[in-house]
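Here you go, one structure.
As you look at this complex, bear in mind that one protein chain is not there, while each of the others sits in place.
Moving on to chain A:
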Amino acid sequence: MSLLELRKLNKHFGGLHVTNSVDLTLRAGEIHCLIGPNGAGKSTLFRLILGEHHPGSGDILFAGENITALKSFARIHRGLSVKFQVPGVFKGLSVRQNLEIALQSRHRGRELEAEIGRLLAFLGLESEQAQIAGNLSHGQKQWLEIGMAVSLKPRLLLLDEPTAGMSPEETHMTGEMVQRLNADGMTVLAIEHDMAFVRQVAHRVTVLHLGQVFAQGSIDEIVADERVAAIYLGQAHA
């Protein structure tokens, strides 16, 4: 069963065709990785799914409902959640406050305290809870934002380069975190450049190139595809 369906999604910025008739279907329960060279339109596609940009034409269906015209916050209420490329935490507030703000619309009082505790443990940030979020290491900020995103208990989690700037160990831990979330029933769509991470978590991979879906399949199929190797080396139209 499909959870997210993009139908002929087009987005222009002036003369630049950033996404060109993108068709993409996400199955409920899968971890799907979106890869492609810089400028392929991956982040723009995320912003279209989230409602930060509006497509020139095409439709976005989430759990069978057409959400193309909905505002961002309304899409979040439907069950979408995101971790941005640049860590989007509330830098001037404590780690605890960051999580409280994310959780307070669903939980109150003691239940809220318990949820914050549970999330801190999941993220391994218990000893940093009083720390100002801006002072965390880059990896910890990434985790905090993932924590805020998953606190909404979304049906679809969008991760834009969740391991950017992380060490190999941190990357592996992030992969395990994503797998645990997926095991709990969360569908994940991740933009990622780190192929070790993609290999660790992805059920399916879509390659985006020049705003179009270029290839799709398992990681082994994608790696074996010579055309994909060529676009990464800049020889797609050679």
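What we mean here is this: contacts are C-beta pairs under 8 Å (C-beta built on N, C-alpha and C of every residue); 3 or more make two chains touch, one makes a residue touch a chain; residues count from 1.
Here, contacts and distances are computed from a predicted model.
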{"item": "Name of the absent chain as recorded in UniProt (options \"Exporter of polyketide antibiotics\", \"Hydrogenase expression/formation protein HypE\", \"ABC transporter permease\" or \"Na(+)/H(+) antiporter subunit C\")", "value": "\"ABC transporter permease\""}
{"item": "Touching residue (missing chain; options A:25, A:94, A:131 or A:216)", "value": "A:94"}
{"item": "Absent-chain contact - pick from A:104, A:135, A:167 or A:218", "value": "A:104"}
{"item": "Touching residue (missing chain; options A:40, A:67, A:136 or A:152)", "value": "A:152"}
{"item": "Per the touch definition above, residue among A:54, A:71, A:138 or A:180 touching the missing chain", "value": "A:71"}
{"item": "Sole residue of A:6, A:22, A:50 or A:231 that reaches the chain not shown, by the stated touch rule", "value": "A:50"}
{"item": "Absent-chain interface as seen on chain A, which is shown", "value": "50, 52, 71-73, 76-77, 81-82, 84, 88-94, 97, 100-102, 104-105, 109, 145, 148-149, 152"}
